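Only a single protein chain was left out; the remaining protein chains are all shown in position.
Chains here go by letter, A and B, matching the order in which they are written, and residues are numbered from 1 within each.
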Amino acid sequence: MKRRTIVKLGAALLALGVSNSALVAGAQAQDAPTEITMLTLGNKPTNGRLEAMLEKLNERLVQQANVKLDLFYIEWADWQTQYNVQLLSGDDNVDLIATATDWLFGWENAEKGAFLPLSEEMLKTHAPKTWAQVDAKGHWDLTKFDGQIYFMPEDNYTQYTNHGFFYRGDWAKEAGFANGEISKLEDFTTYFDWIKKNKSDVYPWDASASAGKDAILAAYMQSHTDLQTLQQVTAGNFFPFQTSAKDPYKVASYLMEGDELLAAAQLTKKWNEIGVWREDALNYDGDTREEFYAGRSGADQHHTQTYVTQIVNNMNTKQPGSDPKFFWWGKENGNFFKDIFTHGAMAVSANSKHPEKALEVYDLIRNDKENYMLFNFGIEGTDYVLTADGKLGYPEGYDSSTDGLGTNYWWGRMDEFEPPKTSDAPNKAEIIAALDSQAKDYPYSTLIVSKSAIDPTLAAIGGVLSEYLPQLENGKFDDPAAAIAEMREKLKAVGWDEAVASIQSDMDKWAAARGLK
Amino acid sequence: MRSSEPAATPPAISSRSSAIRLDRSELVLRTISYTVVTLFALFCLLPFVMMLSASLSSEDEIRRTGFGLFPKDFTLTAYQFIFNAPRQIIGSYIVTITMTVTGTAIGLFTIAMTGYALHRKDFPFRNHISFFIYFTTLFSAGLAPTFLWIARDLGLRGSYLAVFLQLLMTPWLIILMKNFMRTVPYEVIESGKVDGAGDFRIFWQLCLPIMKPALATVGLFLALGYWNEWYLSSIYLGSTVEFKPLQYLLYNVINTANALRNSMAGANVSITDLPSNTLKMASAIVATGPILLLYPFVQKYFVSGITIGAVKG
Partner (left out) sequence: MTSDGPPPNEKSLWRQFSDSRVLLLMCLPATLFFLVFNYAPMPGAWIAFTNFNYRDGIFGSPFVGFKNFEFLIKSGQLWTLTRNTILYNLAFIVLGNLLQIAIAIMLNEIRSAFFKKISQAAMFLPFFISAVLVGVIAFNLLNYDTGAINALIKQTGGDPIKIYSMAGIWPLIIITVHLWQSTGYGSIVYFAAIMGIDRSLYEAAAIDGASAWQRIRHVTLPSLKPTFIILVLFSLGGIMHGNFGLFWNLVGNNAGLFQTTDIIETSVYRMVLSQNNFTTSTAVGLYQSLFGFALVMTANWIVRRINRDYALF
């Protein structure tokens, strides 16, 4: 490796700008297994368990398709930059690339050409099981950009990542809520107030800077309107656009119209005055979840998946009797969505030398139960055990903080292979059923907003929002009404209407093409 | 930077102090100097003490009451955690030390050579080359084009060379060196010429020995540049190498939690074991501590080098 780079550097010095890809000629032995590298997210574990698992898995993969799998990690520090830089480098050592359309730049990179377009032919031949399963659900459409399939979606895995408050049933009961159930967002005022008065040394909700960018404002909007946020369009850190369920093809926004934003800001102002969070919550960056576990915070804000896999289990161990509960945004009126099917997905690198083999590996991991168990949970007996009632648990002396397998496979999990876990919340099924009964399907999965035309405007909008929303969220304006009026004026000035018009025209075209309007 | 004539130091200092009369103004100046330097040094030390005490406190106390000057609920847990698996940190130390030592040596030699040539008034191209070098501080291609060129075209992605080479010199250090050359009297060069010495020999045999203050300063800056580097490592190395340079390793430890919490991934990914406050602080201490212990030794050569050079000049 090093030698090669030195040679390359020398060549470059002599002939600046001359492509030297000719130097990378390499011959591969015919029968040696093809090596496929999968890019995933996470900090590479150093406990040796990953390597042990890969050795076992590769024995099987060599037999099944004469391939070997290795993992390449994009580590958490600066992961957004790291991910894009890795793709920008055009590295041909990576074959499979983990992606997602809502948080991992899936569409952007498809558009920029980092991913290989996948033909039906290729998929049918080299990933037949995946093809059949996704096809049966009619989900390939969700992965198309300009009519081409760009990735394989994690469309057969049930999870909810809708947000809400985790809170303590025991305290809620004492605060006067029957069964400790809080069923309205505004009722948290009572809960927080009670904590403030009765629990010294506890923040009613120890909110941190990152948790609080606009969570409550959006929550209030969800609970009090039928607005549905367009997940395709971000401005800076925010999702500014919605449609109304009543008028689903017209772009709207609670940030610009209506009184809900003001009402929400008045609620957060009240909370700020009560002292729900730290005075300096906007700069506080502590580990608020640990505070909740330690009984020093009355609430924490995150999503369902976190609640059922971690919160209940941890609270029951660390705060016995705390009766951890979950209130999700939009619970009052059922205004929230199921996860989109491209919340996790797998693409093939445009630079991969063995795209067919890459597809084969993916197909084998996703659809072969034994491979799946190995790759996701490790080796039975050392990494996990199956209890008598078929639940997945951990062996004696296992410490999840140091012994994790860390494959972080969020790019093609399958419901039928996922065993229930001993750490799951006992009421998991109940919660999921409750969500299932309310949740709506996201109607705009196939809508593609051509952002390049309005990127500058969106950036400017993001700039304005970043000046106002965090302060509104934390109740820091003395006169929220004036602040909102000022914000709306500035938004107009940076081209809000233009952005709306452009998104609207994409929406119209999309709706017309599908005969929806 | 080793002093060739250590004996020269003490007399130089004593002759200088006796030459200046200790009148009232000297006394006042000295009093002010001691006071201000002491206060400023304490001001600089304070946050470090806070970090140290935080690294020795229990996580629980830190969360509850924040940092203080003294450890709260003293514990070595964070350090035990780091040294339970020392492989990573030792590897990083080796990488960083190797880069620092070789980089400083090569860089210093090149910079001194260039600075010398650019200082020579009889070198007709000195202004052109100076500008050629200086211009790069005014105008740079920017992150993406530079990355594409170095990572893609030169093929240096994932190679320590990408980091090592880019830190070898900076325009600032070359101009600084050139500026320091003013302290070399022109007669030195003249006398070399009269003796028939070539330009390189004048530089190597006559100028280098009396340029010790400059070499010490520039060398120190180069070394610190290598030691503190994390940004290039994060772009060009990322997770492609087993052993990250020390400061990048530290950066990763410190930023993992923040990166997750401040981004949209935090909304999608459930992570259980983020580094705690105490662990972050302990890592910072472990990554910084050794160079601090080393510093007084380096400084000894550094200060004496400067003094000797100055006396001779």
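Of note:
Here, contacts are C-beta pairs under 8 Å (C-beta built on N, C-alpha and C of every residue); 3 or more make two chains touch, one makes a residue touch a chain.
Since the model is a prediction, treat every value here as computed from it, not as a measurement.
The chain omitted from view is touched by exactly one of B:36, B:76 or B:94, namely B:36. Of the candidate positions B:58, B:77 or B:110, contact with the hidden chain is made by B:110.
Mapped onto subunit A, the interface with the missing chain covers residues 12-13, 16-17, 80-81, 84, 87-88, 90, 105, 108, 111-114, 209, 213, 234-237, 278-280, 282-285, 350, 451-452, 455-460, 462-464, 466-468, 470-471, 476, 490, 493-495. Where subunit B meets the chain that is not shown, the touching residues are 16-17, 19-21, 23, 25-26, 28-30, 32-34, 36-38, 40-45, 47-48, 50-51, 65-68, 110-111, 113-114, 116-118, 120, 122-125, 127, 129-134, 136-146, 148-150, 154, 165-166, 168-169, 171-172, 174-176, 179-180, 182-183, 198-200, 203, 213-214, 216-217, 220-221, 224, 228, 230, 247, 250-251, 254-255, 258, 264, 277, 280-281, 284, 288, 291-292, 295-296, 299-300, 303, 306-307, 309-311, 313.
Criterion: only the chains that are shown with their structure count from here on.
In this assembly, the C-alpha centroid of subunit A lies 40 Å from the C-alpha centroid of subunit B. Across the complex, subunit B meets subunit A through its residues 60, 63-64, 85, 87-88, 144, 147-148, 151-159, 161, 234-235, 238-240, 251-252, 254-274, 276-277.
Chain contact summary for the complex, subunit A toward subunit B: residues 1-2, 4-6, 8-9, 12, 17, 19-20, 41, 43-44, 46, 72-82, 85-86, 88-91, 100, 102-104, 161, 163, 201, 208-211, 285-287, 290-291, 294, 296, 302-303, 305-306, 309-310, 343, 400-402, 404, 408, 410.
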